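Partial complex: the chains shown occupy the same locations as in the complete assembly.
So that you can tell them apart, the chains are marked A and B in the order they are listed, and the count of residues begins at 1 in each.
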Amino acid sequence: MDITQALSTAANIMLLGMVCVFTFLSILVVAIKLLERFAGGEVEAIPQRKPAPQQGIDNNIVAAISGAVHQYRQSNSNK
Amino acid sequence: MEGLMKLWSDTGLANFVPGQVVMMIVGALLLYLAIARGYEPLLLLPIGFGAILANIPAAGFTDEGGLLWYVYHVGIETGVFPLLIFMGVGAMTDFGALIANPKMLFLGAAAQFGIFATLFGAITLNFIPGFEFSLADASAIAIIGGADGPTAIFLASRLAPDLLGAIAVAAYSYMALVPIIQPPIMKALTSQKEREIVMEQLRPVSKKEKVLFPLAVLFMTILFLPAATPLVGMFCLGNLMKEAGVVDRLSNTAQNELINIVTIFLGLAVGSKLSADKFLTVETLGILLLGAVAFSIGTASGVMMAKILGKFSKTPINPLVGAAGVSAVPMAARVANKVGLEANPHNFLLMHAMGPNVAGVLGSAVAAGILLAIVGG
């Protein structure tokens, strides 16, 4: 492939690339607008992350700790 | 134009196969269960995401050299990931309640009937045309009844890699469903009076006992069931690091960063096995059905054993704690506590249920070892 041919290919890619990037991100704009319509507006005044209780393995820790605390208290109250 | 055609010919739109679409919907469903419902999100979120990635047409995630291909081969085929998770779980587990009341081990043993009965059930399903479970398949499916994710993934990767995706999904889904599956069975098998039984306070356990316990378990596994030593060994290593008190920085890493890193990759790797040709089969329906059966039988046999044990025990035993013998730590112990509180608002069973709960982990690792030794050899 000589340079001129490569240049024409590069120009093609440049055009094609920008069209594709714009098309892709334009559709994403539409998608976000749809998101807003269907999922937006439900912002809670209270901070949201904290109360969501973690489950699964995390629970192991919680249980282990609470278990340990419980048992430790028991073992001390025994005396 | 040539470039445009190439781009189009590479798009997902031009390459989708119906099965892939369905599997992506399955992946999205798992994400929904994980995020919106809080079903075992630590595993089901990466599994669901992995399922979506694995089914992208022409993206090559599961082809040789693809990201999920590497993760699966490095972590699951070698067995390393479930073993590392098990080490971390060991470092999180407190055996105090079990050491204080070792009888609870019988409950953890009884609940394993869920596994072995399901093995039988899986073979029985072969009478129905369309099912052709081998003994190895049946064993891998049955371990769902162990209610223990890493054990199920480890055994499935050894005995039935093709069913790994469905088995892991079933195992984690049912573990998340324990609060729904167990209470009716527990209530059906116990009287109000039995559920009201108050158990005696547990004796304090010395540090020495806690340090020696994982070594004793390992020692016995070495003597009687070497096939279970990968699982039990890594679990005991984690627990020993926790209880030894001299390597806290290793123990903390094992139960935090290391298990987190491995969990992300394990989930993706399991998800990568959720391909249409392996998952969209009648066998998956059978696995889901058998999994539910396994959990139910395990719960029932745990409760029944607790009733029997209570008859012979000097100290009272509330049969509800038997249900925790299936493991599903610590969900099953909490369910026992909750059902107990409904019967008697002053009866806190949580600590008492932790005994059978962790016994169930050992029990299903032992059961996995037995299946490996008999079927896998």
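The definition used in the following text is that a residue touches a chain if its C-beta (ideal position, glycine included) is under 8 Å from a C-beta of that chain, and two chains touch if they have at least 3 such contacts.
Given the structure is predicted, the values throughout are model-derived calculations rather than measurements.
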{"item": "Chain copy counts across the complete structure file, not just the copies drawn", "value": "A x3, B x3"}
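Just so it is clear, only the chains that are shown with their structure count from here on.
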{"item": "Cα-centroid distance, chain A relative to chain B, in whole angstrom", "value": "26"}
{"item": "Chain A-facing residues of chain B, complex", "value": "3-4, 7, 38-43, 88-89, 92-94, 96-97, 100, 176, 201-202, 204-205, 255, 259, 263, 329-331, 333-334, 350-351, 354"}
{"item": "Touching residues (chain side chain A, partner chain B) in the complex", "value": "12-13, 16, 20, 52-64, 66-68, 70-71, 74-75, 78"}
